[in-house]
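Read through the structure below, which is laid out as structure tokens, and then see the notes.
With one protein chain held back, the other chains of the complex are shown just where they sit.
Then we have chain A:
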Amino acid sequence: MKAWPYLRAAAHVGALLPLLLLIFDALRDNLTANPIQAATQRSGTAALVLLLISLACTPLYTITGYADFSRLRRPLGLYAFLYALVHLSIFVVLDYAFAWDLILPELAQKRYLIAGLGAFAILLALAATSFTLTMKALGKHWKRLHRLVYAAAGLVVLHVAWAEKGNLSTLSGDILKPALALAVLLVLLGLRLPPIRRRLTALRRTPPRRVIRT
């Protein structure tokens, strides 16, 4: 069955939809009374969700044996980076209008921004080395480098937890979003543990014959 073209198309459309809706709402002045905050939150949420979905690709392949899921990992990861870039640009360009005298103290001072900056730096490095060419050039280092994606996701969870008006450790205030993201991330990490992974592969009745084409 040739499901891949449909899967790929659905992934591209789904990944671009939040951006199109954001632009559409902005043009209609439909972004609440505080549109910069709304745009920051929507782009950030899209980045986080796409990052988590791209991290789910490998476990999905492990569980289903359907190799095409693995092929979605790179494009979805790049979309996550695109939204992170939009998110950061809104902060620098729309919110602070390049007022570096205000931006730099903020970035240095606020722990949630330090975490966000760390996550962004990792995503930038991963996006820059995501080409097939750099992948080959880096050889086994590439895999090690790209494991940092979990650190990036962890930093984003911290970024969100610290950006919201709540406290995860005391379960008080506004914690729904970071708690949800943390739970998903922990499940995804758990699915990668070798014993669990082996169990999942064994559970699958018909092991796949496909090779992963990346």
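Here are a few things to note about the model shown:
As a convention for this text, contacts are C-beta pairs under 8 Å (C-beta built on N, C-alpha and C of every residue); 3 or more make two chains touch, one makes a residue touch a chain; residues count from 1.
Going forward, contacts and distances are computed from a predicted model.
Set against the options "dihydrouracil dehydrogenase (NAD(+))", "NAD(P)-dependent oxidoreductase", "Protocatechuate 3,4-dioxygenase, beta subunit" or "Protein-methionine-sulfoxide reductase catalytic subunit MsrP", the UniProt name belonging to the omitted chain is "Protein-methionine-sulfoxide reductase catalytic subunit MsrP".
Only one residue in the set A:Asn34, A:Thr64 or A:Thr201 touches the chain that does not appear here, and it is A:Asn34. One chain of the complex is left out; on chain A, the residues touching it are 23, 26-27, 29, 31-37, 39, 93-97, 99, 102, 105-106, 109-112, 162-163, 165-167, 171-175.
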